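With one protein chain removed, the remaining protein chains of the complex are shown where they sit.
Now for chain A:
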């Protein structure tokens, strides 16, 4: 039986608090900035996607995706 590796985002010294809201948000922004810089589907950006998906509640991601589509996302993309 193959071992399944379970991993969350690594500890980041920029976000030392228990509340990881900003960590999740930053990783989401980093992912999209990475895509913008390296082109859609770039493999290098996958790790940011993994991080934000393990840190962010699904509803937040849905909301932010919607905001990006509408051009109302408040983050520094």
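Everything below uses one rule, namely that a contact is a pair of C-beta atoms (placed from the backbone, for glycine too) under 8 Å apart; a residue touches a chain by one contact, two chains touch by 3 or more; residues count from 1.
In this section, contacts and distances are computed from a predicted model.
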item	value
Name under which UniProt lists the unshown chain, selected from "Cytochrome c oxidase subunit 3", "E2 ubiquitin-conjugating enzyme", "RNA polymerase II-associated protein 3" or "YALI0D05511p"	"Cytochrome c oxidase subunit 3"
Positions on chain A contacted by the hidden chain, ascending	21-22, 25-26, 73-76
